[in-house]
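Down below is the structure, laid out as structure tokens.
A single protein chain has been removed from this complex, and every other one stays in its place.
Which chain is which? They are A, B and C, in the order written, and residues in each are numbered from 1.
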Amino acid sequence: MANFKGHALPGSFFLLFGLWWSVKNPLRHIWQKRQRGRKQNLPPFFRKMDLIEGVLKTFFAFVGIMAEQFVPDGPHGHLYSEDWVKLMNWQHSTMYLFFGISGIADILITAPLPVPAGLDRLSLSLALFVEGFLFYFHVHNRPPLDQHIHSLLLVAVFGGAASTMLEVFMRDNALLELFRSSLAILQGTWFYQIGFVLYPLSGKQWNLENHGNIMFITMCYCWHYAVALLIVGINYSVVWWVTRRCEGRQGVETEIGLRKNGHLDSSSQKALLQESDEE
Amino acid sequence: MANFKGHALPGSFFLLFGLWWSVKNPLRHIWQKRQRGRKQNLPPFFRKMDLIEGVLKTFFAFVGIMAEQFVPDGPHGHLYSEDWVKLMNWQHSTMYLFFGISGIADILITAPLPVPAGLDRLSLSLALFVEGFLFYFHVHNRPPLDQHIHSLLLVAVFGGAASTMLEVFMRDNALLELFRSSLAILQGTWFYQIGFVLYPLSGKQWNLENHGNIMFITMCYCWHYAVALLIVGINYSVVWWVTRRCEGRQGVETEIGLRKNGHLDSSSQKALLQESDEE
Amino acid sequence: MANFKGHALPGSFFLLFGLWWSVKNPLRHIWQKRQRGRKQNLPPFFRKMDLIEGVLKTFFAFVGIMAEQFVPDGPHGHLYSEDWVKLMNWQHSTMYLFFGISGIADILITAPLPVPAGLDRLSLSLALFVEGFLFYFHVHNRPPLDQHIHSLLLVAVFGGAASTMLEVFMRDNALLELFRSSLAILQGTWFYQIGFVLYPLSGKQWNLENHGNIMFITMCYCWHYAVALLIVGINYSVVWWVTRRCEGRQGVETEIGLRKNGHLDSSSQKALLQESDEE
Partner (left out) sequence: MANFKGHALPGSFFLLFGLWWSVKNPLRHIWQKRQRGRKQNLPPFFRKMDLIEGVLKTFFAFVGIMAEQFVPDGPHGHLYSEDWVKLMNWQHSTMYLFFGISGIADILITAPLPVPAGLDRLSLSLALFVEGFLFYFHVHNRPPLDQHIHSLLLVAVFGGAASTMLEVFMRDNALLELFRSSLAILQGTWFYQIGFVLYPLSGKQWNLENHGNIMFITMCYCWHYAVALLIVGINYSVVWWVTRRCEGRQGVETEIGLRKNGHLDSSSQKALLQESDEE
């Protein structure tokens, strides 16, 4: 879908997930910090959130595939008739497919199944890698600015793939998760930017050959990231501030929880050892 | 051997090993999980499997070298006479040679010798690296689609080399092993795909210059990987399901095993410490 | 600011920070070593130094932005009027902006706030990455020597970004911090070298097309690094020698400190465990 909507759709997905992660992850980390770092006691509430996230991701991926296939000028499931049919749409469908796989992995990992730890991060990393891989061969034979603006996206995509791959081995690292959120937000806003530049709403076309435009776009990309960092920072502060306010009211419950934990110390330690053995 | 068989041969080897790993590794991990993560108690059965794997790998590498050298249009061991003789076949032989070295390392590591831990993974990683290294300079001066379809292979090859190198330092990581299996399956099916595209059985040649074909092949590569992931996932589930069924019958034995382990706790812990010291 | 001052300004900043780090970090490490590796007991003095460093970094970044915007031939805050206005200056401002963000992260991390550990290193790494990213697209369409001398800078910039990223996960690694210092000094002196080559004070222009010049500059870059290593080595030795002299006089105090620590052993161990959980 080479139009504004075709860029706004994935942009919205990434933006949504980036914003969501920038709230969910700090929430979990601050909760754990307040519980003196006992990871065993994560309330079912967090697991349920992860499940919903996985279901939504799978659903959005399905929506994306359907949209690419069945828009009026889409391939409607036809791949080859004399020549390849609408390969662009098929490539986009393939990208969505891998995010769908990542969503299924998210669901599996929340279920009480013997899934290897980190499967969700690995599959997300693979989905991002496939996205970047297809984009890399996607922008061939286009005007310079079009190529450049898509290549810049690859920095966020492969950066995200690499940092998510790191998360496979360093799970629950607060900083890596914030980093992932910021890169997802960057991808989201940049998809919108691509849409605005290539299919301007005002109708006034950009000169796709101008070197000044390329230089501006490069810099603009950094500004997008600065904004993404700002958003992540604000969300982190808000989560911290809100949880501290709530804590005042829940102080008694927490204390009871902590005392309980004190009794469970030795068993939870064992569980921890087991967990690290299993990996 | 620039024909269909020349691609089907290595394809079959990789496919076979990928499928085998996707069964063997989950089996070992699930077994260990059920034994509460005690790695000391791996039954000799697993060691024997590794030995057989090493012997087979060495044997297959030998078969590969012989096939490349002594097919009717092969170099028959001649390297230079006026000009280089059949360098392609020599390059393929070299690739098989390093897989043979990897097989020997696999055998050594199962023997009661003072071999440094991780030697098998390092040598496999090197074999994959050498394969990628030779392929990289292999595809010079060929039509675009031929070059592209071989370059795509490099993603699986170097990805496998990198992930296996990681395994040197993170041995017995269930996820990395599944990842390696999936990349091996991908290589296997992709070798077949190369064969089908360059030497079509139906006889109808592909246009090796068409950009649409290149775009399709890129996407097709991702589909192969999706299928590889599916296969790995199914094998994992089947192994898990089968072992759980068997467990019901063997419950008593396992319990005895566990009780024994309880007594051996302190000594096994020492062994663990020693092991990590030795590395 | 395409003149000597425009290169001397960032050069001085990097040189200053490199030198400062090559004194501060050894000081902290030697202090910790003398305290038998107890990290809990860092005197408030070190925290205050980090705070001042953060404030200075933010201030210098602000100065850099202002200088780039409001020099006589700067854009004075105008971005677009018919065509893009002084994009070079805007790009430099963007680089300073990210170092400013890094400075703010430095300040935040010294404050008693629930900031994730390693935020300062991650933001410094990002600032360096953005610097390298913008420089990479910066040197398009320039004479060979100009391009080459700027590209060489990228080795120090991306090397610094990578090593600082490593520090996120291996905090307080003495060697990585020395490495970062040496790369910062290298950047500093190299900015001066660029200034001297492109805008020679003597007025005698370099031939920007000569291959011999390019070869010399490549080698010269290595010499700069050898000097940077020498400076870091000297500073390390001086810090070590000075602290040993001071220790003689403070021996009694230290002993008391150590005895105190002996009593606090169990609690500090707990703190350590908590810290590693929190990350």
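Brief remarks on what is shown
Here is the rule we go by: a contact is a pair of C-beta atoms (placed from the backbone, for glycine too) under 8 Å apart; a residue touches a chain by one contact, two chains touch by 3 or more.
Worth saying up front: this structure is predicted, and the values here are computed from it rather than measured.
By the touch rule given at the top, the unshown chain touches B, C in the complete complex. Checked against the full complex, the one of C:56, C:71, C:154 or C:174 touching the unshown chain is C:174. When the whole complex is considered, the residue among B:54, B:74, B:103 or B:118 that touches the unshown chain is B:118. Against the chain not shown here, subunit C presents residues 29-30, 32-33, 36-39, 155, 170, 173-175, 178-179, 211-216, 218-219, 222-223, 225-226, 229, 240. Where subunit B meets the missing chain, the touching residues are 83-84, 87, 90-91, 94, 97-98, 101, 114, 116-119, 122, 126, 130, 133-134, 137, 140-141, 168-169, 274, 277-279.
FYI, only the chains that are shown with their structure count from here on.
The copies subunit A and subunit C differ by a rotation of 90 degrees on their C-alpha atoms, rounded to the nearest 5. Chain geometry summary: the mean Cα position of subunit B and that of subunit C are 43 Å apart.
Multi-chain contact residues of subunit C, defined as those touching 2 or more other chains: none present.
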